[in-house]
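In what follows, a single structure is set out as structure tokens and then discussed.
Excerpt of the complex: some chains, original placement.
Chain nomenclature is as follows: A and B, assigned in order of appearance, with residue numbering initiated at 1 for each chain independently.
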């Protein structure tokens, strides 16, 4: 039995949880406030048999892989600037940090 | 030294923390948002000597074991339905997921 501790971006966490559920994995979502500089991380605890660890890592990688995205900035709400033409900006999103830890004993009661 | 990661229902967490304190175990409560479908889980980190692991698991089992309960639904607040006769509904509550992990080094400063 292994415990996978996956720290992912909040934006990817819903899709990842859906995908893990679909594939039959159970998990617990911990509320996280992210690292010091980047806010919005979510930590999932996923318990699984040793021979399924790579499957879980593959799922995380597919859903959460770092990628570039063009984002069009939105005028701040309540702004009084009238017309506002925004230019798309390239940002890097996603990414995950994964720790796999051995489990001595696992029990559901 | 072992680290016990116990994910319990929020309803059981107060009783469990009381019981663990009574029995001399120390722990940290992590704020959790539960799994995707079932909200309201709490994760406790409990550090203990190897020979006390089964005692802790027994305590968790006693307090958190899955059990059926009859719940009488309550009219929604702010409802305008006038009279409301509710029937008790049987629901399964409780349950815990427990991971025991080996600790290389443990230190209090």
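One rule holds in what follows: a residue touches a chain if its C-beta (ideal position, glycine included) is under 8 Å from a C-beta of that chain, and two chains touch if they have at least 3 such contacts.
Since this is a predicted model, take the numbers as computed values, not measurements.
> Tell me, please, the full copy count of this complex, given that what is shown in place amounts to 2 chains.
3
One rule holds for everything that comes next: only the chains that are shown with their structure count from here on.
> Note the rotational component of the Cα superposition from subunit A to subunit B, reported as an angle of 0 to 180 degrees in steps of 5.
120
> Which stretch or stretches of subunit B touch subunit A in the complex?
2, 5, 7, 30-37, 41, 43, 53, 57, 60-61, 64-66, 95-102
> So in the complex, which bits of subunit A are touching subunit B?
For this pair, the touching residues of subunit A are 1, 3, 17-18, 21, 26-31, 45, 47, 101-109.
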